[in-house]
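With one protein chain held back, the other chains of the complex are shown just where they sit.
Right, chain A next:
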Amino acid sequence: MKQGFLSILPLAAGAALYGFAFGVLAAQIGFPWWGVALMSGVVHAGSSQIVAVEQFGSHGFVLGAVLAGAALNLRYLGIIASLSEVLRDVPLRVKLLAIHITGDENWALTMARRAHDPTIGAAFLIGSGLTMISVWVISTSAGALIGGAIPDLEGYGLGFAFTAAFIAMARAMWRGRRTVLPWAVTFVVTLGLVQAGMGAAYAIVLGSLVGVFTAQMRRARREETA
C-alpha cells in the first residue's frame, strides 16, 4: 500500500494544480470552501464536478447540471469493471471503499504497473487512491479558500478557464481520425440547440447522443460494405 501511496505522487501533483483551479472557480460561483471539500470527498470525480459546477453556475439548474456531470462519469463503468481481477480477493467493504477512491490516475498507474509486475494489486490501488482523494480534497478546498477571498474575476473572463479546461480534456480523449465526424456533429448540433434556446445541459447531452449515433451508424455501414 505504501508503494502505491508514494508512486502516485507525481500524478497527484498534476491533479492538485487542476483541483486548485477548480476550487477557485467553484468559490467564485458561490460555494464555500467546506462545500467544495464535501463535494470533492463524496463525489470524487474531477471532470464531472467541474462540468456540474459550471452548468450550475451559468444556468442555476440542478437536474441539468447533475445529468451532464453524471453522463461524463459513465466511463467509470468500464474502469471499475476492469478492476474485477485486482479486487477479487478483498472483502466487500474494502471493494466498496476501493471503487470510491479509484480515479483515472491511480487506475491507470495500477493497471500499467500490474502489466509488468503481477504482485501489484488491491493494496497498490488503495494506497494510490487514498493519496489521490486526499490531494483532491485538499487542493480543491485550498483553491476555494483563495477564490473566496479575491474579488469577482468573472469580469476578467474567468469563466473562460472552464472552456479552456473542457478543450484540454477533449484533447486528451482524441482517438484519431474516427473522432472527427462524431465531434463535428456534436459541436454543430449542440451549438444550434443552444442558439435555438434549449437549456445548455440538455443541448449538450442531446448533441453528444446525436454525435455518438452518427459514429455508430457509420461503423454499421462500414461493416455492411466490408
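A few notes on this one:
In this text, contacts are C-beta pairs under 8 Å (C-beta built on N, C-alpha and C of every residue); 3 or more make two chains touch, one makes a residue touch a chain; residues count from 1.
Everything below uses one rule, namely that contacts and distances are computed from a predicted model.
Choosing from "Lactate utilization protein C", "Branched-chain amino acid transport protein (AzlD)", "ABC transporter permease subunit" or "Deoxyribose-phosphate aldolase", the protein name stored in UniProt for the chain missing from the display reads "Branched-chain amino acid transport protein (AzlD)". For the chain left out of this panel, the touching residue among A:Leu6, A:Ala108 or A:Met173 is A:Met173. What chain A contributes to its contact with the hidden chain is residues 14, 17-18, 21, 30-32, 35, 38-39, 42-45, 47-49, 51-54, 56, 58, 60, 62-63, 65-66, 68-84, 87, 95-96, 99-100, 102, 156-175, 179, 182-183, 186-188, 190-191, 194-195, 200, 203-205, 207-209, 211-212, 215-216, 219.
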